[in-house]
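To start, the structure under review is shown below, and the notes come after it.
Taken from a larger complex, these chains appear in their original positions, while the remainder are omitted.
Chain nomenclature is as follows: A, B and C, assigned in order of appearance, with residue numbering initiated at 1 for each chain independently.
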Amino acid sequence: MIGNEVATGDSLIHSLDPRVKIVAVCLFSIVVAVSHRFVVLMSAMGLGLSIILLAGVPMRQLVRRLIPVNTFILLLWIFLPFSFEGEPLFSLGPLVGVREGVLYAARISIKSNAIVVVLIALVASTSILTLGHAMHELKAPKKIVHLFFFTCRYVDVIHREYVRLANAVKVRGFRPGTNMHTYKTLAYLVGMLLVRSSDRAQRVNNAMLCRGFRGNLYSLSTFSLKAADVASLILMLALMLALGVLEWTKMA
Amino acid sequence: MHISEGVLSPSVLVAGAALTTAGVAVGLKRLDHEEIPSAGILSAAFFVASLVHVPAGPASVHLVMNGLLGLILGWKAFPAILVGLGLQALLFQFGGLTTLGVNTLNMALPAVICYYLFGWGAKAGTRQHVLTITAFACGSCAVLFSGVMVGFSLYLTGEAFLPAAKLVVAAHLPVMFIEGGLTAACAFFLRRVRPELLEGQYVPKSASQF
Amino acid sequence: MDKDGLIINLEEISFGYPDRPPVLDKLNLQFCRGDRMGLMGPNGSGKTTLFHIIMGLIKHSSGRIEIFGRHVKEEKDFRSVRQRIGLLFQDADDQLFSPTVLEDVAFGPLNLGKSQDEAKAIARKTLASLGLAGFEDRITYKLSGGEKRLVSLATVLAMEPEVLLLDEPSTGLDETTEKSIIDILRGLDLSYILVSHNIDFLVETTHHVGYMANGKVSVDPESIPHTHVHTHKHGKYVHEHGRKTPNDKA
C-alpha cells in the first residue's frame, strides 16, 4: 500500500527541502480555499499546473489521483446549479439551472482541483516518511509525529494480515453479498485484525523495552536549507501575496 | 464521507480546525508516551479496516467503524483519526489538508460522544445482549452523527448546499444499519476473544501484566 | 498417466511478484485422482505460491490451468474449484477467524448453501472424526499450535473436497500431534498434494515426492533407494537430524 507510492524523480521540486514544500503547499491551499474571484482562482490553477509540470508527475498518476476529489465535485454539480435564485441559464424538465449556481459550482471545481494538484505535486515528489520528519522539524507535536510513524510502519504489516484472512474466507467458498452472513464474517475479520494488532502492539512494546525505551522517542532527521529552497520559499510567498492582493482589491 | 478541498467556507474550515485542535489536544494529553506505539498500531488496523468493501445492495460501502474506534480509544480517537485521515489525504487524496480539521471533527466527535453514551455497555460484566445492543447503537449512531455533521458542515457553508447535505444524510441511513450490525458483531467477537480491548485497557501493560 | 483421472493439469505456468525474479517459470504439473504426492523444495522456492495459483488467489502471468478437465481462468471459474479443492494454509493463524471452533468449521458448509442446522451437524461430525469432539465452544484464538492445525484441517474437510492441498501441515508440531496428523491423512479417502520439509513425514503420508526448484517441479519416479551413512562431530554432540535430540540418545 504505502510501499507502492514511490516518490522517485529528480526534478527541482523533488530536490526542494520538504519543509519548504509543506509550508508552500499549506499556504497555497489556505489562500486558494478562502479566495472567490475567478481571476485569482484561474491564476492559482495556472500556478498549480506549472508546479505539477515542473515536478514531472506522470499524466496517468495525476488523473488517477484527481478522481476522488472530482467525484465529490460531480455530486455538487448535480445540485448546485439548481439551488440558487437568479438568472435562468438552462432548464432540465422542471429544474432550472441558474447562472449564479453554475458559477458557484465552477468556482468550487477550480478551487478544489488547484489545491489538489499542488498537493499531488507534494506527495508525488516526497516520500511519506520524509513528510513525517519534516512535520517534526516544523514543530508539529511530537506525539502526533510518532503516532504517524507507527501508523505508517504497521499499515502494511496489518494489511498483509488482512489479505491472508480474506484469502482464507475466499477458499472456503465465501462470496460477499448483502446479507447477515457477509456482515458477520467481515466483522469477524475486522475483530481478528484488531486482536492481532493488539498482540503485535504488545510484542513491539516488549522489543522497545528491551532497547531501553522509557517513553522517549527520537527523530534523527536533519534538513538544511539551500539557496534554491530559500528562493523558492520567497517566490511562493510573493506569489501568494500577489494572489491575496488581487483577491482583496476586489473586496475594496 | 470526506469533504474535498475548496468546498467549505473559510469560517467552517476555521471552526472545524479549532475544534479538532482542541479534541486532539485532549486526546494527546490522555495518550502517554508509552502508549504511542500501541495507539499507532491500532490506528493502522482501523486504517486497514476502513479499506474493507462491504456490499450494500447494488453498491458497496467502505467501513467507517468510528463507533468501535471510540469504544476502544475514547478521546484518543481524535489523534488516531487525525493521523488516519492525514494519511488518506496524502496517499489517496481523499479529503485534503485544509479540510483535515473539519473531516477529523466529523468522524472523531461522534466517536467520542458514542464512547460516553454507550461505552458502559462494553465494560466487563455486562450481559451479552446488553453489549450487543449498546455496540449496535454505538456503531450506528456514530455513523449517523457523522453523516449529520457532514451535512451540517455543507449547510453552514451556504444554503445552496441544502439538497446535497440532505442527500449526504440520507446516504448515511442504510450505512448506519450496516455499521451498527458490524460493530455489534465485532464487539461480540472481541468480548469472546480479547475482552481487555473493549474494556478501555487497549494498551497492553506488558511488564505489569502478570 | 490416465488422462481421465487427471484432475490438476498445469501447463507452462509462469509467475513473479512485482519487482522480483520470477517464482514460477514455465512450471508443468500433472496430478491425478487417487494420487498422494509430496512436494519438497527450499524456502522461497514457490511452493506456497503454487498452491495459491491453483486456488486462484494469485493470478499467474502466463500458462494454462486445467482443473477437473476444465480450463480455469477467471475468478468465477475458480469459485467452483474452491468447492472441490481444499487448501490448508501454511499458517493456521491465517485460517481461523471465527470466535469459536464450531462457527469456524461450519463457515464453509454455510457458504456452500447449507442451512445453519445442517452446517452445524456437518461441523460436529467433522470435528468428531478428527478426535476433536468437545472442542466446539473453544475459542479458536486460544488453541495451542497443534490444536489450531487440527481445527484448520477440520474446516477444510467440512467442505467435503475431492482434493486437498496441504501446506506444511506438520511444521512446528510436536511428535504426538504430528503422529495424529499422519494417522488422519492415511485414513482419508482423498487425493492430496502435501508440502513438507520433513522427508520422514512425507515417507509416511505420500506415494511419491516432487521437488521444487528454479520455478519448476520435477517428479522423478526413477530414483533408486540407497543407504547413506553419515557422521558429524559437534563438540561432544553428534549431528542429528530432524526432531531427535541429544537427550533421546543419551
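Everything that follows uses one rule, which is that a residue touches a chain if its C-beta (ideal position, glycine included) is under 8 Å from a C-beta of that chain, and two chains touch if they have at least 3 such contacts.
Remember, it's a predicted structure, so these values are computed and weren't measured experimentally.
*Asks:* Using the labels shown, what formula gives the copy number of every chain type across the whole complex?
*Replies:* The complex described by this file is made up as A x1, B x1, C x2.
Throughout what follows, only the chains that are shown with their structure count from here on.
*Asks:* Looking only at which chains touch which, which shape fits best: line, ring, star, complete or other?
*Replies:* Complete.
*Asks:* A-C versus A-B: which interface comes out with more C-beta contact pairs?
*Replies:* Ranking A-C and A-B by C-beta contacts puts A-B first.
*Asks:* If you average the CA coordinates per chain, which chain's centre is most distant from that of chain C?
*Replies:* Centroid comparison gives A as the farthest chain from chain C.
*Asks:* Averaging over Cα atoms per chain, report the distance between chain B and chain C in Å.
*Replies:* Using C-alpha averages as centres, the distance is 40 Å.
*Asks:* Please tell me the distance, in whole Å, between the geometric centres of chain A and chain C computed from their C-alpha atoms.
*Replies:* That gives a centre separation of 43 Å.
*Asks:* How many angstrom lie between the centres of chain A and chain B, each centre taken as the mean Cα position?
*Replies:* 19
*Asks:* Name the residues of chain B that each touch 2 or more other chains.
*Replies:* Correct list: 188-189, 193-194.
*Asks:* Which positions in chain C touch two or more other chains at once?
*Replies:* In chain C, residues 99, 141 touch at least two other chains, as defined above.
*Asks:* Could you please specify the touching residues of chain B with respect to chain A in the complex?
*Replies:* Interface residues on chain B, with respect to chain A: 2-8, 10, 13, 24, 28, 31-34, 36-45, 47-49, 51-57, 63, 65, 72, 79-80, 82-84, 86-87, 89-94, 96-98, 158-164, 167, 178, 181-186, 188-190, 193-194, 196-197, 202-204, 206-207.
*Asks:* Which residues of chain C touch chain B once you look at their complex with the stated criterion?
*Replies:* 99-100, 139, 141-142
*Asks:* Considering the complex alone, what residue numbers of chain A touch chain B?
*Replies:* It is residues 1-2, 5, 25-26, 29-30, 32-34, 65-66, 68-69, 72-73, 75-76, 78-80, 82-84, 101, 104, 108, 110-116, 119-120, 123, 128, 131, 141, 143-144, 146-155, 157-159, 162, 176-178, 180, 182-184, 186-195, 197-198, 200-202, 204-206, 208-209, 213, 215-217 of chain A that touch chain B.
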